[in-house]
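To start, I am sharing the structure in question, which I have written as structure tokens.
Note that one protein chain of the assembly has been removed; the remaining protein chains are unaltered in position.
Chain lettering (A, B and C) follows the sequence in which the chains are written, and residue indices restart at 1 in each chain.
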């Protein structure tokens, strides 16, 4: 359908059959400035029409999924997206940078700047320390300049995106009176990946909800690092991830204690100003709490704010699609920034 | 909670952690005339409180799940329920009968009277031919007398139960003008068992529906055998099983061509008369189509009938809970009949 | 985002806040050859940003919903989509045709050619007999030539679309040995419209399924008329609509009796040939039964076929999105045909 110009960017994808990889394919095959020339997967043994895996794509593309082939991807691509499980991308990052490729990594390997912290939370020694130092944290709204110049973008975790977008402005404004934030997040099940599992078997998960990895989720240090870099204080996040019976979307309820003086309206205005140049953040009117469906299938994050002045207690709710703004949409948004294109190019 | 009399029946269960086994446990621990003395499972390595597997049973029973132990079950039990996968119960049936136990088998091993047919549909040679000959098909409403005298009951398949209850009276009345019935069934996902699987992974199945094993489902010959035995004709069933995004329940829409003369009202009366002594079949008023929720969690099958006289076309809809009337509830109903107890004892 | 050329078609929409109207808005605001200049609704009292109703459209369009204004729509639009309840569009059709507008009607008012039949099934006397005579039934795949020349397209019902696409080729081939077809359809709840209702209240419908209007649904005569026009025979359809607990999608299982001679493979080939020029019909391989998710959110209808030669029994399953191919997508597809544009323009 779309014309491919000589000047089009050739992109590759390693990890094509997980939910993030699938979503990247859906975006990239329609993106007017790129051509997805290699879509590779560890679970693919021979070239296979993408419609064999994702039946709805039948008659919509002639893309083939192919086995992993490092030489091919280096020869054919300018930029590579890595949509592999955590701890499996650091070596790829190292080799692709060495081959002078640009990289957007959707795993956690290049997010935590401190290799000790990485090892503690991901259970594996980091083997690409130099590249880790070069990596830029790809929360687009907070890091555009660095992303623009970067060759290796560490795309944020889905929970972390929702928490940092909700808390970032108040941290940056220096208006926290308590450096601990509470983030109570509820996620659809695609966040847990595509691998079948007893707890996510349909009859089990239908009608169910539960918390997991309370204070033990690897996105917690990521949020703390990202937020602490925004202001003068070290920020702690008490983070409770929970799953709800739906496929997509994360709703985070953030609780903070703030200096007195600003009411809900003033905070809302401050957030709007903060995100004025960010096409994918929508700050809602006071009292207009967002629903998951406002953002599912889109790259938007919607945010609403309420302050209880009697207690200096601030509540911020953010919603996003964990596979789009929380993964593949933001990855493409970051690519757009890296190439100086319009931030929304090919996404909506 | 419940008093155990000296005269209580000691029952055993082999296969305690699948959905049918779980449901049997829930019924049996409350049944006033039995004591569940052995609940065994292949996946249990050492005695384990049942609440470790089914958390809601915490503080409700001190039942322990134990590993399979043939000697123990033979020494301690009078009757054994087999809730194992198909083809794994025929040997158990043989050995338990030899040990003079009574058996209710929830698998398909003793349903098809013809061992050739069994092998064709279940892919394995039958090794308990004598016992197969003795087995009684446990569709309670059609077989009470034989069940009462039986030592081996082949509990029907979930789909077959819904189809035979819907079609049985018209077949028995000899009013079919076409010996082919069409049964379009829609089932919740517990029908597929507890084993996680890519197609039943929550994010895949949420919002989805599909047909499978069209004309190839092993309940089809079971329905045909059961219905053909009710009248003079060989009945064919064109059977389309389909899954819908819920956990429990089967709705079957049955299409038959009948001799002219009876309208919806007359058919409804005929069915009511037919099931007058059956506490678990409820024939609804004309036009009052049943919903799954009318029966989920119960042992009832609800049935409604519509006839289009212009085409001699009859539509019968039945709903049941695949784990209760379609499996464990009916198994207990059959045990009640085997011991001459009230058919509803301990079930509702 | 999209450039608007002087030559762009100006379209209007009456009925903007139901599910079909909403879906039309989503398609039309991105369609490169049209501009949606009037989006009117009976429930809108003053111009209102569309994002007030459909929150996810915030920051995506500056479209305003406005109250119904006949004069305005006649002055400003070339073509009008009618997305109102049944029996409310016939007068609009009359007046808009009189004003020399083109019309695509998504209600049932212009589908049944016989006004007597219309009155019987819709409970209201038809008041636009001349326009009814001019109307073309907009099942695109069967009527392209007539649609191209038409000024009034009666867009098909959602169930009818799935049934006629599944049955059409076999009827047209003249290979039915029995003129009665059985169509067992299962629909998501958007098919029932946006009006809240006790039976569709979330806690009621979650986990439920039921049949309704068995042999009494107004799409039944529509299917019969459409199919009967394809061949020499009068076709009867025994139609059972049912609802399943999901928001979107219809799966229809169609049962037919056919002349002997063709197996599943040959039928599949015949259907593929039949739909070779139809971009939105995908005929699947034998045994590859479609799932709802293959089509939800798209304008595709996926079809698969199985024949049991022993009984001359043919089963065809079709799936579609009731709001896209079953309503708004097909409406735009028909507009594309009316203007000689590519059939897929602006849809995918």
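Convention: contacts are C-beta pairs under 8 Å (C-beta built on N, C-alpha and C of every residue); 3 or more make two chains touch, one makes a residue touch a chain.
As the structure is a computational prediction, the values presented were derived from the model and not from experiment.
Although one chain is omitted from the display, it touches the following shown chains in the full assembly: A, B, C. The chain omitted from view is touched by exactly one of A:21, A:290, A:329 or A:346, namely A:290. Summary of contacts with the chain left out: across A:249, A:279 or A:346, the touching residue is A:249.
Only one of B:271, B:300 or B:341 touches the chain withheld from this view, namely B:300. Per the touch definition above, the residue from C:21, C:162, C:221 or C:245 contacting the chain not shown is C:245. Seen from chain C, the chain kept out of the figure touches residues 19, 188-190, 194-198, 200-207, 245-248. For chain A, the residues in touch with the chain missing from this view are 180, 182, 184, 186, 188, 204, 206-212, 214-215, 236, 238, 240, 242, 244-249, 251, 253, 255, 289-293, 296, 306, 308, 311, 313, 315, 317. If you put the missing chain back, the residues of chain B touching it would be 1, 55-56, 58-60, 206-207, 279, 282, 290-291, 293-298, 300, 302, 348.
The rule we apply is simple: only the chains that are shown with their structure count from here on.
One rotation lays the C-alpha atoms of chain A on chain B, and its angle is 180 degrees to the nearest 5.
Chain B and chain C touch with mostly matching residues; of the residue numbers seen at this interface, over half occur in both copies. Centroid to centroid, with C-alpha atoms defining each point, chain A and chain B lie 47 Å apart.
Here the CA centre of chain B is 40 Å from the CA centre of chain C. Each of the following residues of chain A touches two or more other chains: 206-207.
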